[in-house]
Every structure is written in structure tokens, then in C-alpha cells.
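A single protein chain has been removed from this complex, and every other one stays in its place.
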Amino acid sequence: MDRIKRYRIDPRDACLTCALDDLTLLYHGRSGQTHMVISPVPEMLRAMQDGATLTVNDLWHRLAQSYDLGDRDDALAQIGAQLEALEALGLVRAA
Amino acid sequence: MKHSLTLQIGPATFRIGSAWRAPIDQLADLYAGYPDRRGAIADFTVRLQPTNMLRRWVRPSIFITGDHGLADAAPMSLPHGLLAAEMGMNLQMALGWRRHLLLHASSVERDGRVLVMTGESGSGKSTLAALLGERGWRLMGDEFALLDLDKGAILPFPRLVSLKNQAIGVVQHVVGAQRMGPLLRATAKGDIRHLVPRPDVVARMAQGAMPALLLFPRFGHAAAIRPVGQGEAFMRLTQASTNYVALGEAGFVALTRFVTGVPACAIDFPSGEAAFEMIDRLWDEGV
Partner (left out) sequence: MSAALLVRVLRNPAAAEHLDAAQWNALIAAAKAERLIATLAWRVEGVRLPDHVQPILRDARMDAEREARQALWEADRAAAALAPIGVRLVVLKGTAYAAAGLLAGQGRFIGDLDILVPRSAMPQVERALMAAGWEWVKEDAYDDAYYRKWMHELPPMIHVERDQMIDVHHTILPLTARPKPDADALLADAVPAGENVWTLSPEDRVIHAAAHMLADGDLQGGLRNLWDIHCLLEHVDPVALDRRAARHGLRRHVAQAQRLAGALYGGGGALTLWDRIVRARLLARDGWGRETRKLLVFAFYLRSHWLRMPPLMLARHLWTKWRKGHRPR
């Protein structure tokens, strides 16, 4: 059976952010790493800031309230791929 | 160790020990105008020691180390002992300094504002800083610019200016031979000769100032100016900093403050005159 993966931000993994003119910087205190990211990553992290446990679909709903995400399937695939990458970095966790 | 000396450069104090007399005598001579810190508690220890017991006398070979060292550092010959001492001090700063964000950059100040120039070895940043220092700017340093973590000022680190190859003649032509150290021929980086900074540079080495312009100079290309975005400036400065990672959050805060507050440009220049013309223009526009 296909188990739907859920993600959340552990409060300890909260990042300092700094928007520059062309990209956003994230400083992750626990690892001491600085990440350079572009849309939609800062928007995704902001939408998860409350620590809620979300599926890709849940996050799409949250983002769709504030942004025009275009084709739904493309957006879901993009969000899913970004969450995987963020999980590998330790910025979000599988819940 | 047999021969030793304590030097203060900017905010840092170095205790330098050597198995041989010559490098210490040369340092004492060239740093004669710096504060006398004999017997002080030093931030760093530098050691110039023989690579092995025999190498103290037979074809002397200097191993540069200290509080921080590199296991695979190439040994140097005794006639290059002055350079070895300078490299030893740089090594301690690069690996051990934590009180400022360290940028591998030269810096000069005018009217209370600082021009920071960063680039690889050979970019011309040392030569430009040395020459600007003779043209009404205050030289703050040719190797490291120290970025204050709380307020964002640049602090001086005015060690001897290290000039390489053609730059030696260019600068000596301007300042005269009496402020130059001995010519060190055929080092790993070519010929090297040190310039002693002007007395006011040393007298004001505790005075910082706010940065106003960041340049990425590149010598040997047709004159060109290109604005550099904040993201690129940030990335290049993290690469030009040896302690950005070690400073953690404080380093992130200081560096983001710097790149969001200071305009940045890359300049290509074929000659000193071309560079001065571009720098004057950018300085007047930006400041």
C-alpha cells in the first residue's frame, strides 16, 4: 500500500533567513550550514513555519492560497521534489 | 625558542620564535615602527623550526608552524625566512582568528569610508592598495580585512605589504627603496619584496571605519566595470573568508549585513592608471 509521506519542520531546525536581491539565504544553526535557495523554497518553508505535519498535497493547498501555482500536477511534483531535497539537508523531517 | 619577538598588528599579537637569528632580525627591522610588545601575552604563537635536527645547520630548511599549522606545508629556505614568518602569522590569523569575520581582501580608507578589494592572488588587490596608500588613501591592509561582527565596520590589519614580481618595481618606483624590505628571489610565488606601511597607517591601526564599496579587481584585462549582485558577492566572500564557517551565526549576520549594505562591482584593469580612474568614478558615484 502506498503510504503518503508527511513532513514537518522541527522547531530546532528553524533557519535565519536573509533575502538578497537575487536569492534567499538560509542559515541553519544546528548544522552551521548556509543554504542559498530560490522560489519556491522560501515560500514553502514559510508555509510550514507553524510546525504542522503536512503532506505534499496539504502544502500545495497552503501555498495555493497566496500564490498562483499554475498546473496542479506540475506544482505537486515540484513541491514533492523540493521536500525530498530539504529532508536530505535536514531542514524538514519526515513525520 | 632561541630567538623570538612579539609583534602587534591591528588587534592581534603574535609571539614568533625561530631557531635562527636572521628572520627575527629582519622582522625587528621592518616592524621597528610598530608598538613594542615585548613580553606581552600573545594571541598566537608562530614557530620557525628546522624540518629536522640536521636542517638547522645543513642547508637550513624552515618548517612553519605554531598554534595552527599545516602538516603538509612546504619547507622554506633560510634566505626566505622573513616570508616564512609572514606566512606563519597569516596562517594563525586564517585558521585561528575569531573576533572578526576575516576577509581575504585589501582595504583602504578615505573620508571615514572604506574601499574593500578582494580577489585571488595575482588579482592586483595588494598592489592597488599599496599604490592607493600613496595617493591620499589610508592603507588598512593588503591581505586581511577584518569585519566587525556587531557594527559592521572594517578594521585594519596593516602588516607589511607583500608585493610580487612586476608589482615590486611599480611600487618601489613610487615609494623609493628605503621603505622596502630585502628582495626575496625565486620563492614558490616568484620574487617577493615587502613594503613597510606609512607611519600614520601604524599609528591608526586600531581605527576602523564603515565599508562603502566592494570591488573584485582583475589585473591584465581591458578596462571594464560590471555590477555584482548580492548573491554573487555573498558567495564569493564566503569563499574569500577563512573563518566564516567557524563564526557560525555571527558570521552569517555580519556578512549578510555587509553584502546588503555595500555596493559591489567587478573591475578589470590593464594598468594602475586605468584602475585609479575607475575607482575614483565608482567612489564618487557610490559614496
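By letter and in written order, the chains are A and B; residue numbering begins at 1 in each of them.
Here, a contact is a pair of C-beta atoms (placed from the backbone, for glycine too) under 8 Å apart; a residue touches a chain by one contact, two chains touch by 3 or more.
What you see is a predicted model, and the numbers here were worked out from it, not measured in a lab.
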*Determine which one of B:41, B:58 or B:222 touches the chain that has been left out.*
B:41
_Touch with the omitted chain, as defined above, among B:182, B:248 or B:286_ = B:248
*Can you work out which residue in B:13, B:61, B:77 or B:187 touches the chain that's missing from view?*
B:13
*Which one touches the absent chain: A:17, A:33, A:55 or A:78?*
A:33
*Touching the hidden chain in the full complex, which residues of chain B are there? Just list them.*
1, 13, 15, 17, 39-43, 45, 47, 49, 66-67, 71, 96, 98-99, 246, 248
_On chain A, where is the contact patch with the chain that was removed from view?_
29-33, 88, 90
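By our rule, only the chains that are shown with their structure count from here on.
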*Can you check the complex and tell me which residues of chain A touch chain B?*
16, 18, 20-23, 25, 27, 29, 32, 34, 36
*Can you list the chain B residues touching chain A in their complex?*
229-232, 234-235, 238, 245, 248-249, 252-253, 256, 259-260
